[in-house]
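With one protein chain held back, the other chains of the complex are shown just where they sit.
Entry: subunit A
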């Protein structure tokens, strides 16, 4: 589709959209195809434009989730486009033609952390509910290098789960190579899945005697980014231990029992076993 549009036609369209009453704002969509799971400025514009013409009723937050996906599909359906739920050139052009985008208004409110909507035909000052108290300067909403940094979370996990796991992994294995940290994260998840252990992350981590970092308080050290990355990799499916439930450091392990477990492999300083 995009191949058949010559640069000339594209330029003409850009000019056309520039003429439309856009409060002086020329479309800012980059050339990328915007697809589900994406986040950033393009998604903010997409959501705002879909909201302007009534397709998107959710929060404009710059995350392309299911809400945005269904809204975009609705739009594509109504405008006779190919319904694929992603915003390519043609979809973007149609959308720009059909809607308005007041970038200054939207970005200003996002930055201030205000609750706001951007429906067409409603005066803008009626669509903002100012955030009371301190202005929102959390990481989620702050602009960094022209993009909103966003913490995405894997389906089924809370931020608290991930932070707690990162704490445990850092306390247990901060001196280990990256693969060793992923491995420790995987053991925690394998325990959650195993009927012999508690069924959720906090209970597995705080099970008495389960992790030395909990017993000696090292779990309360502040984890670094590497530990967090390792946790996310494990949650997303990487298990370097092939299903291990235990691990120990052969140099310091005092329990005879742990040596009797069938071993799987050694990663870094730890031996992983069933």
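Assume contacts are C-beta pairs under 8 Å (C-beta built on N, C-alpha and C of every residue); 3 or more make two chains touch, one makes a residue touch a chain; residues count from 1.
Convention: contacts and distances are computed from a predicted model.
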Could you check which of "Indolepyruvate oxidoreductase subunit beta", "Sporulation protein YpeB", "DNA repair exonuclease" or "Glutathione import ATP-binding protein GsiA" matches the UniProt name for the chain that's left out?
-> "Sporulation protein YpeB"
Who touches the missing chain here, A:78, A:97, A:130 or A:242?
-> A:242
Absent-chain interface residues of subunit A come out as 30, 32-39, 57-58, 63, 65-67, 70, 73, 86, 145, 147, 149-150, 152-155, 177-179, 182, 190, 193-199, 203, 207-210, 226, 229, 232-233, 236-240, 242-245, 254-258, 261-267, 272-274
